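Down below is the structure, laid out as structure tokens.
Removed from the display is one protein chain of the complex; every other protein chain stays in position.
And then chain A:
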Amino acid sequence: MKDFIIPWDDKDMGTPARTGKPVHLTIDGIAVTVPTGTSVMRAAAEAGIAVPRLCATDSVEAFGSCRLCVVEIEGRRGTPASCTTPVQDGMTVRTQSSRVKKIRRGVMELYVSDHPLDCLTCSANGDCELQDMAGMVGLRDMRYTPGHNHFDPSGTGARSQSEARLRMPVGEANPRYSPKDLSNPYFTYDPAKCIVCSRCVRACEEVQGTFALTIEGRGFDSRVSAGGAADDFLTSDCVSCGACVQACPTATLQENSVAELGTPDRSVVTTCAYCGVGCSFKAELNGDELVRMVPWKHGKANRGHSCVKGRFAYGYASHPDRILKPMIRARIEDPWREVDWDEALGFAAARLTAIRQQHGRKALGVITSSRCTNEETFLVQKLTRAVFLNNNTDTCARVCHSPTGYGLGKTFGTSAGTQDFDSVEQVDVALVIGANPTDGHPVFASRLKKRLRQGAKLIVIDPRRIDLVKSAHVSAAHHLPLTPGTNVAVISALAHVIVTEALYDEAFIRERCDWDEFIAFADFVSDKRHAPESTALLTGVNAQALREAARLYATGGNAAIYYGLGVTEHSQGSTTVMALANLAMMTGNIGRAGVGVNPLRGQNNVQGSCDMGSFPHELPGYRHVKGPEVREIFEKAWRVPIDPEPGLRIPNMLDAAVEGTFKALYCQGEDILQSDPDTRHVAAGLKAMDCVIVHDLFLNETANYAHVFLPGSSFLEKNGTFTNAERRINRVRKVMAPKNGYEDWEVTQMLANAMGAGWAYTDPGQIMAEIGATTPSFAGVTYDRLDELGSIQWPCNADHPEGTPLMHVDGFVRGKGRFIVTEYVATDERTGPRFPLLLTTGRILSQYNVGAQTRRTENVVWHDQDVLELHPHDAENRGLNDGDWVRLASRTGETTLRVRVTDRVSPGVVYTTFHHPDTQANVVTTDFSDWATNCPEYKVTAVQVSPSNGPSDWQEDYSAQAVQARRILPAAE
């Protein structure tokens, strides 16, 4: 196993960095030059001088409360705090005069007078800034006799908590002592150790933007409080992002894992495997035991922040449900049989070969995973193209962002977002449509909220009142609660206002786009039928509010569009993406920081899996298989003929399976049974196949229909790269050896070789080299470059040797930006007397996608079942109360779940999540899909909701089948 410990400096500089003109000063005789606005503390840190401090840390603004960082400045009176004093030209600073040293010792002595002396048994031992500072200031005595304090439960004058227990084994005689708050499953709050530096409160406010913490009381009574007087961490607004734990200088807020396992002694920088934000983390370890995940402050996507999933929800990797041995069975009705790798691969290869002989090469296919690395995805699509000799490859992006690829490809020329996440710091108007960033992309949401608190304006277009519409210190200028399925009508109405009120940027359009095309588009959209007043009845959006939102977007400065699956997962998903691109082009909001069209990608590597040629019609780098010059590149590299015909998409594979022409599927790291629409149809398709190979961490729902199960490795156990929503290629580094024995790319290679492929990769770096050699936008990407630069945003090639943070800066990739006419066409899914409500689906913060990972962590304390949100008006009509069991039925199927009555949804709209397999929200969703890309219309289903007293027939049949299908016979010894 290769240890990779990153050399970059993680030193805490005390206060945040500034940009500005250089200022020259001298600190302890050392000349230093820093930008204007930098604190004296940070300037000292730049000069290699550490000024003692407790309340300052570089993730939050200086606060000036601990008084430990005092210094002397020539020509100034007193001893200013270095954290709150900005540098000035010619300043001469002394950090170690006898005067400041005496002050620091006195301050430190006061701090320690109300802090237990349990250091040796404290969970922060070795990782405690209070301890470090006591050492640094040379504290040698503690003259205060034990009196009022917060740490001694016995009230007997004990100096440590262990001593207090000895003196008074029962009872708590000190009214100021409060016990630990153990309510959060991942960390503990111990008020007895708090020094009231407010770092946690400030991190919650400034970094996370949740404002769940405060200091309650005053003076000696001050303590950190989560929520109100009656709250604990779990009942408060806390979202468990862990920023407070990271900021805490003592053991007051400490990860339970550290308390249990001890302080880590080494770290490996890697990338989170949850959402498309792609946060960089330091995996901190003892040996190969993971102690904690700490967001890495040099990570360019997350800038040192994380959410509850990335920081804490990694326990699934060692969950007892995880399958570590290969398994096979002749028929899906049989129990699983554990076998060794050779037997499993031999069995799979024999079946695949037999199917190819009997049904032809096109009866086989693969599904690549958006959770696996680029290298692994590349190999899976290579398996079908170079070994099965067809193009039957698809990926879960089919069901999420395929319209993004299509729509942005047609209008701008690249199938990816235009900006980096740093760009949000320069946004003046953010338009969020069909996305719920605080739940789906929490770290991005924190960065957006920070910008909103600085004064940027927000427009939200969503059927639901998502948290961004109104939450502490954030409120949207406009919320347009549209009827699900009317995205195109709403965006066309926005364009109508911009065109008819002449708010467009003519200079930009003339220079960067085709003016005649714009005129044609303007003619189309100026038609009265697109006016907000005309569409209001259809969309449910107030015309005046829409007009004001359009004016704000067009004239409010840098305007950026952020969107999610609420845009793509519609029958007009691709049209909506193009309509958004039109908005950005006509207002000139493309090609610089703070603007752009930004898809928020769902999964960690959904961008990468698309880039790697997972689609049946495209070879890596979005090049159509029909192009002979593209095929030639791969034919030369792989020495096989490439099929010039596009292969089957997932829904086509399933249809073909039901028809009997598609027989074998290798599905890596995706649970199509749970995540794809119309569950019954998926089940029927899988059941009709002769060889389903599931390669996953768990016996997922799809595996109930599988013949071969190949155990997968978690992101902690492999090397590779993930590409996030900003096209940023981040390294994934192996933290521990794979528990199943092999990294996923090795398993794919073994399967290919069992079929005679003769692949000989020994390191994923070799796969990246092959990607770079065959795919122009990755030409400059190598592991050495990634280690050097930290991360790279593609395209990275001779023209952009360090990658491309912003796209379309000097011109669109396709040449001229293209305006495409976007006619609204209503979906075929309509409400009617039997199904009068519209169901839309989404997700929540603590769970992720189908929940295979997060359901196997403590995150279930926040969300242990899917619930249906229903407006009070609709609830009353149906005689339903909060918490009732309801039957949710559509034309496709029905399920049951509990109802939550809330006015977050509009009357006529219901909402649920799809995290739990026993709910199976996708039993209800239809098989309507995007006209261009087949992306399913998850976001609009006509449903009826009625009282129920138990699970639906489907749920009962399904769970019986699942129990049956998951039986495992132990391997013969």
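Quick notes
The definition used in the following text is that contacts are C-beta pairs under 8 Å (C-beta built on N, C-alpha and C of every residue); 3 or more make two chains touch, one makes a residue touch a chain; residues count from 1.
Going forward, contacts and distances are computed from a predicted model.
Between the names "ABC transporter ATP-binding protein", "Formate dehydrogenase subunit gamma", "40-residue YVTN family beta-propeller repeat-containing protein" or "Arsenosugar biosynthesis-associated peroxidase-like protein", the one given in UniProt for the chain missing from this structure view is "Formate dehydrogenase subunit gamma". Which of A:57, A:225 or A:774 touches the hidden chain is settled by the complete complex: it is A:225. Note that of A:38, A:210 or A:952, the residue touching the chain absent from this view is A:210.
Touching residues on chain A toward the chain that is not drawn are 210-218, 225-231, 236-237, 470-475.
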